[in-house]
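Encoded as structure tokens, the structure appears first; notes follow it.
Only one protein chain is missing from this complex, and each of the others stays in its spot.
== chain A ==
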């Protein structure tokens, strides 16, 4: 019911929205919760386990009951708190966890079964028969218990990540936060003020306090106007600071467009911020706690602070006859505010026998509410005093068990809060988060005056720590009433009294946990699931552990709390992962020949982040093998062209360049002549192979190294490590130039024919023998030509600055085609190198040594290098190690596959009999059958042996012959041709 003359809503702007298909009206400034209450809708959801009817309990982000699904279609969002969702024209909201309807839920039968569904029932009830858990019990439980569901369709909405930096982050814009921000801002500090609410002001919006004679909300508006006009201040509304991390880093979730009917398509739904602050002030306020009594979960029963918020901020009376139930003075103002607004207050029931009335209302001292009634909403309560029980008709109960400072963030880095008897609650422990100061109600200071002073003090402390002068700001005058409280956690009595509303955990459950010896608060939490719902126990933790303390005969401080962890409120994974979807998750690297390759119809395959052509199909070819075989034929018979730009290219220059290469590679590079290329092998310090590649000496102090595509980054970092950590005294510079050069392999007997006519000066076998390199000019442009070969054929690699790559590739392909050859892709490249026995990371997979791949003689005896000492360890040079060999099929099945394992003929295919495995396999068009590379125990001495090959995954069981790993041209005549 709306109350005239109250609230900070815009009464001139009617907003229509729908809840469960029924249209309602509200105003700009309303939340779904306030608008529904204004329409006298109290039933807003069903509880998690028992499907009990539930209404709103709070007025903030801690709400455990009024969870709803917002929106329709793919982007609908479940479990949105009605107390947080602002209404807008056309908003669609639905209730959750009810079947078939909210006011008639068949699963409410669970409530009758409550005796069987108490704490730990999951662990006890569904033990037998075992197979039933997965097939029957779990699906049924999951259907019955639970909250809202995602649509299951891909979320098309945009999310963002953002970063911000400041001198001071103020968390919370209530009186303490506003005052802190004001003092810091006037002192010239860079300030970020973040508040989870749409409107800043905190409790000043929800109470009737005055500040310096102004209404609290007006004072807040004045301060905010001043702050908004300052360049050194950033105000962030609808932004929840969710976690505190190392070195002053904070996570924060900004709900950017949840409140907008038709948001601009460019606006993200949410932005996840990382805020780095030199200092922070936590002014997150306090949360009011309910009191546990029988049936305290009925719609219409809410916290007293929430009742005042609905009344003062939104102009809504949550009932026609309101009763207040409290253990502290602060809650009495609920009655005063309601009476002032013309709402009937039946009575104030105060559990304290010495409570004093603060105005003209009926006060019943020493009273405790012990039950409630009403089908889907409150219609009466029963209370008990020393003179017996009385029933009282009321449709709203405002309860207050006191306030808990919002200590959560101070616990995010292992801090533990301290118990403060005077407010019967936990307060932050100083220094729990480096650089963080706590102020206001979050510190246990509950009067407005106290909060303002505390905020100003915190700002002064921080400014002094930052070495800044402090502006002279006077603290305004406000209410400074004492907060008098006598703890009351749970009213004694029969029946179920709720502690954790969201997870349906009652006082009984906690006591049962204690009885069954789950006495540690962490055990109780997990056994009962108290505090494990999305509100993370904000409404229930302190009361639950008080009940546990009582049940185990310990004090609250000895019982301790569970650990508060980030995030403070739920953060959608979509926001945390913003930008990391699709290509944002795995960006694509394209070579300069990409467009031309795609235009030629080549399917592109991933090589790390790179995309490379798999093969280039031609007319009449119906499968990839036909294309691949043809392309292999180009290289073996005429000439093929292939983009090899993805290999890592590192430019190494300086007087000590040769020293670096001698130390990084196992073999010598200082002896390499200028204008020559050498194959090099790199080890890790543990003696296993890291990478291989060719390095060209372009000048006396200038080398160009290539790495494998996969290890380009790794090798670059490794070389930096050598030059910065091991030998900073060396005068050498290294630079990754992978993307600066486009490089193409030109391979085949006619490769020189292709090159000649393209380079300005004709080459021959004398001027460019095998492993020669040097500068050439192509079309008037400087280029580099290397006579190197991965295929085993007479071949070259031609490199030009990347901007010419596209044009160069097209020219090379055209020239190759004119010579009856053409482009070849990764499939052919792989076949060619397997035929030649050249290794890739399939063979040097991290567990193989130079010895294992038959290259132990490449470790130079004349110098030290990375990995040399450890490569000579006992056990790494044993003859029975798995050594690299080739395989040819001799059995009935001719197909060989990588990943297959090898066994002695006739031996069972079990791990104990394992003789080795296949690392690479390909169909060789040159031999007309499959060939493979792999490792076999003592393989170097077993050429000619027959072994059983088993690939259990692909159902292959055949026989192979072990052979040398080089299938084609083992003498190497072709490369020198």
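Observations
Everything that follows uses one rule, which is that a contact is a pair of C-beta atoms (placed from the backbone, for glycine too) under 8 Å apart; a residue touches a chain by one contact, two chains touch by 3 or more; residues count from 1.
FYI, contacts and distances are computed from a predicted model.
UniProt lists the omitted chain of the complex under the protein name "Sarcosine oxidase subunit delta" (options: "Succinate dehydrogenase cytochrome b556 subunit", "Sarcosine oxidase subunit delta", "Permease" or "ABC-2 type transport system ATP-binding protein"). Only one of A:563, A:869 or A:904 touches the chain withheld from this view, namely A:869. Screening A:725, A:892 or A:953 against the full complex identifies A:725 as the residue touching the chain left out.
Only one residue from A:276, A:321, A:737 or A:858 touches the chain missing from this view: A:276.
Within the entire complex, the positions of chain A that touch the omitted partner chain are 163, 245-249, 274, 276, 413, 434, 685-686, 717, 720-721, 724-726, 728, 864, 868-870, 873.
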